[in-house]
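To start, the structure itself, in structure tokens.
Of the protein chains in this complex, one is absent; all others appear in place.
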Amino acid sequence: MYDLHLTPEQLEFRDTVRDFVENEIKPVALHPDRLQPFEKPLLTELVDKASQMGLRTFALSEDAGGAGADDLTSCIVLEELAAGEVDIATVLGHTSFLGHVLFDQLLSAEQRARFLPKFAEDDRYHLAFAGREPNAGAGWSYHRALAEGGAELSAKRQTEGNWVINGSLPFVANAPIAKLLVVQARSDPKKTGANGMSMLLVPSDAKGLTIGNPPKATGEAVRWHQGTGASVTFKDCRVPGDHLVGKEGQSPLADGTLLARSVTQMAAINLGLGRAAYDAAVDYAKIRRQGGRNIIEHQAIGSKLADCAIKLELARNMIWKAAWAADHPDAVSDRSLPELPLHTMARVYTARAVNEVTLLSAECFGAMGVMRDMPLQKYVHDGRNTCTTDSYSRTRMRLTMPPNSQSRRRSRATSGRLLPNGLTGDERW
Amino acid sequence: MYDLHLTPEQLEFRDTVRDFVENEIKPVALHPDRLQPFEKPLLTELVDKASQMGLRTFALSEDAGGAGADDLTSCIVLEELAAGEVDIATVLGHTSFLGHVLFDQLLSAEQRARFLPKFAEDDRYHLAFAGREPNAGAGWSYHRALAEGGAELSAKRQTEGNWVINGSLPFVANAPIAKLLVVQARSDPKKTGANGMSMLLVPSDAKGLTIGNPPKATGEAVRWHQGTGASVTFKDCRVPGDHLVGKEGQSPLADGTLLARSVTQMAAINLGLGRAAYDAAVDYAKIRRQGGRNIIEHQAIGSKLADCAIKLELARNMIWKAAWAADHPDAVSDRSLPELPLHTMARVYTARAVNEVTLLSAECFGAMGVMRDMPLQKYVHDGRNTCTTDSYSRTRMRLTMPPNSQSRRRSRATSGRLLPNGLTGDERW
Amino acid sequence: MEARRFSDEEIRPLSVKRDQIEGGFEPWDWDIIEKGSKLGFRTLAVPKEWGGQGADFVSQAVVMAELARGDSAMSKAFSQNWKWSHLIAAACTEDQKERFLKPFLADHRYVMGRGITEPNSGSDNRLPPEDDPKAGFRLRAERKGDEWILNGEKCFIANGSVGSLFFVDARTNPDVNIKQGGTLFMVPKTTPGFRIGKVFNKRGWRFYQNAELIFEDARVPHANVVGTVGGASATGKGDNTGGDLFGDLELAANALGVCDDAVDLAMQFSRSHKRAGKYLFEHQLIQLKLAEMHALTEALRSYVMRVAWIHDRREPSANAGLVMIYSTDVIQRVTALNMEIHGAEGCLMNARVDKLVRDAMVWTHLAGDNVQRMRTLRKLAGKPVPVVSGD
Partner (left out) sequence: MEARRFSDEEIRPLSVKRDQIEGGFEPWDWDIIEKGSKLGFRTLAVPKEWGGQGADFVSQAVVMAELARGDSAMSKAFSQNWKWSHLIAAACTEDQKERFLKPFLADHRYVMGRGITEPNSGSDNRLPPEDDPKAGFRLRAERKGDEWILNGEKCFIANGSVGSLFFVDARTNPDVNIKQGGTLFMVPKTTPGFRIGKVFNKRGWRFYQNAELIFEDARVPHANVVGTVGGASATGKGDNTGGDLFGDLELAANALGVCDDAVDLAMQFSRSHKRAGKYLFEHQLIQLKLAEMHALTEALRSYVMRVAWIHDRREPSANAGLVMIYSTDVIQRVTALNMEIHGAEGCLMNARVDKLVRDAMVWTHLAGDNVQRMRTLRKLAGKPVPVVSGD
């Protein structure tokens, strides 16, 4: 039965994180000394503090020492965190999500016993996923044969049972801070796509593994991602046979189903960013006086802010719906929910909406909206970033897979219609 | 606890109405003979059939002989009906809503006993609300003193206890078919605004009551509303003293709180219209061949349809949330929902979104999108209509009331911020 | 200016009235065509040596915009003829000119149209898919002695129900694509085996006629072939320096007139109607909308006039296509803003405001649809990059 009440735990989570953001993150993240330089290295001290509060492991089951947040609750937490700093939220979101997937779902009891204690105890124990580079052609191949492409790693099992990993990926999120990499490599070179991939656990200090420097914020091409990330290179990198997760040639993350809910969580991070910009604009509009009254009382400013409020609410509705749907797959079969890629719709709409919200909010600031010692220009940058980031494009392309592709279920709208699988490059929603 | 499951009853409602629309309404409403002429009189036979199915009284409690649909369920029903024909949905929505308000909430036991049997038995017994014309200045007076204005009726109590009503209103929805009018008139001329209004029941055959002709679809100014409606004029119209609902000078509908949920239901009607256009476009795109393949396989068409699917889903999320919020006022105080005018946001976004959806859908039809024997041009017209209709403007203006106005609660966003009360004339969401 | 006077005094008073007449054909009115023809608006583009006005592109654009300010569809009913004057001047033989241009000039009710679109080929005619040679129009023409026998049908044909002469694209070789296998014929209304089918009943441009043309063993003399057999697309565009010069400019200039009308209506309304005790004009949100309407309309005017001027200099450019695309977005936006400013008064909408929105919608499939956008870009790109059609 339809019910939008949040649980007391969800409300408490929200309040706790919100307080942490106001009291700890914002004073540092929005300080002019932080805002002005091009390079904005990860605020590791704040990440550590957040870890100590349990925000590195919120999605991990209570059993395993986490807070057992489901997808919806994770979205609530991440929106709040991102209202303080997007990069901190992204880093923690990645670790928390991967921790839940690994320790609650994929590892064997033996593996869990071996890796979980370290992960649970060490506040600086982060996780990264080094998968196969998603096929850049997926969306562009709209209603055509899928084009091949994308870098991937290879893994060979030695006679003694060890695995040898080779290859490199240009960008792996969390790589610079991860202590354990979840690696997906092709173990069966005769197969293509999602088939023949194996999943292996690789400690970051493994011999033969090199993690590159994070991309720079200046130069011919500039850093254009949230969180932290870098290239990873494996050169005859050896891991023991029991580091294999699941079955050989059947990586449990290969088909993307488990990763889908991280899409919703990324959208929640976006939403937090947009809300931060909007909140700042409302605060400013209430104190800035022009034309004989505070500017919030001008129709032109008021309507911009009302637009923002509506967009953010629309985005939140869609994100929460998608998150709840991930937690309750039965709701599609009982026809309560449409058979649509809700997580993708949430991500695509939120990115676009937040981009617009940050711009509208900055406009309320007039010239102050472009000053580098003020937060608005950073919000605008972060909003643009998400909207044209690589992972956004990839996400967007998921809406575009050929209708008969097996990699996603056929989409039936509430009305019983097929979603047209359109590219969603058009900005008109 | 957050839960988006629909009840089996809700699903059954949806299926029943959907079948009725496909089998009964569409063949008539979308027939070229109906589509081509400017004048489109109400399809009264279909309204009657729908009444016989219980669609005139779906919101009325089961006790009183209705189906007891709450606001959310009402929205589900109305979306389906409107996908068949907007006018039918509007007429039935009005009667069902007013029936629930009157018989389940406002009438005394004695009044209920007197009026309910006739209402329940007679499939052609419709209701209309002749209120005070909402102050056209409300939205425009954004952050300024409220301008006065708007026609209203007057009611005087005679010494023998009867009431005498005078005055006229330019447009009352459902007036041409209503058997009972719920009239709100000023009984205390010394008071202004919502104070000093009394509510009276007036049978449509009361002496001194004249109902005008519905506006025409041609001429210098053309009919621009959904459903049916006309002017009403009272000239010394007399009703017995026991036709007073509630207390003298305290009309229970005067402050708009009870009427608010009808706003959400109007949005649901809008949504049904948009879905009908989208469904038609998807069907057409799957069979129309150009460029060597069905046009749905062209990026340019696919992206338009994906846009539509996203917009409709966003609108539905917002409508259902607002409807559920109306059914569960406690969710604001326990902080599960933001203190925002959700019904208004739903109405405003849906009107805009549906206008865009109908246009994009028509574009998929090429030249066929403007032919008057085809449904798309009607969908476009209906979409435009709702977006610039008088009641839309009024609704939109509710977002704009001064922040200290007592007529609506202070709006606190999830983020704990005030909604800026902006006019929402800007189209950028 | 004569066009402005005619538009204000003759066209405008009829505009909403004709628009509200039921039916596809019925809104048409020969009187206004005759009146305008007598003032030269039907034959404006005919070269002077043939007795026309020989107006240059700049003058044509100005006249189209002025007439469209009164009524977009009526303006188009006149300018549709100019298009074929261009074509005749550019591609017809002296004999053809003698046989068709003279009666056109002599008869105030002689109007023309061209038939390309068929029920199953719209976009394919304009952007033929390279991998599908059979795509595009299918109306079949087979030679029989001195005559061609035409079979098939065309739809949405401009002036279809009222035209005396049609330029008809037919397939003389069905095995190759329409660029090689298409031929353009001149088909007088009186051609045996040729008749008018359904007249389309449209939401916008109701005065303007679109109809089906039906060919059942229609017999057209070989002397009516325009240009060469199998050369339809090469010869069929008239003066096509850098694109369908006239057709693209025509729609853009017509849109300009509609925008001018919308701006006037919005300014008048907002200065004469009050909300909350102040004129609409005094409200910030209305001011923002009005400023946008003005800016878009003036930008469109600048672009239309620049393109007309370029055309008169016969400079090839892709601007003809671009200004047409651009006019589509502008007319949509400006007419919609006008409607928003008017809003509904009570439960009624100003009929003219509604009409402008309906007329504007015609652009979305005629002028600025996806195919047009892609075609224009292709021209901008020149040859080096092959464009995969239909994708």
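Here the chain labels run A, B and C in written order, and each chain numbers its own residues starting at 1.
What we mean here is this: a residue touches a chain if its C-beta (ideal position, glycine included) is under 8 Å from a C-beta of that chain, and two chains touch if they have at least 3 such contacts.
Predicted model only: the values in this text are computed from it and were never measured.
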Shown chains that the omitted chain touches within the full complex: A, B, C
Touch with the omitted chain, as defined above, among A:P37, A:G161 or A:G241: A:P37
Contact partner of the left-out chain, one of A:P8, A:P189 or A:G291: A:G291
Listed residues A:G66, A:G131, A:P338 or A:G369, member touching the removed chain: A:G369
Missing-chain contacts mapped onto subunit B: 144, 298-300, 303
Sites on subunit C contacted by the missing partner chain, in the whole complex: 267, 271, 278-279, 281-284, 287-288, 290-292, 294-296, 298-300, 302-303, 305-307, 318-319, 322-323, 325-326, 329, 370, 373-374, 376-378, 380-381, 384-388, 391
Touch list for subunit A against the chain that is not drawn: 36-38, 136-138, 140-141, 144, 146-147, 170-171, 215, 218-225, 229, 289-293, 298-301, 359, 362-363, 365-367, 369-373, 377, 380-381, 384-385, 388-390, 393, 423, 425-426
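The definition used in the following text is that only the chains that are shown with their structure count from here on.
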Chain whose Cα mean lies nearest the overall Cα mean: B
Where subunit A and subunit B are represented by their mean Cα positions, the distance between them in whole Å: 40
Centre-to-centre distance between subunit C and subunit A (centres being mean Cα positions), rounded to whole Å: 50
Multi-chain contact sites of subunit B, meaning residues that touch two or more partners: 293, 298-299, 301, 423, 425-426
For subunit C, residues that touch 2 or more chains besides their own: 283, 285, 288, 391
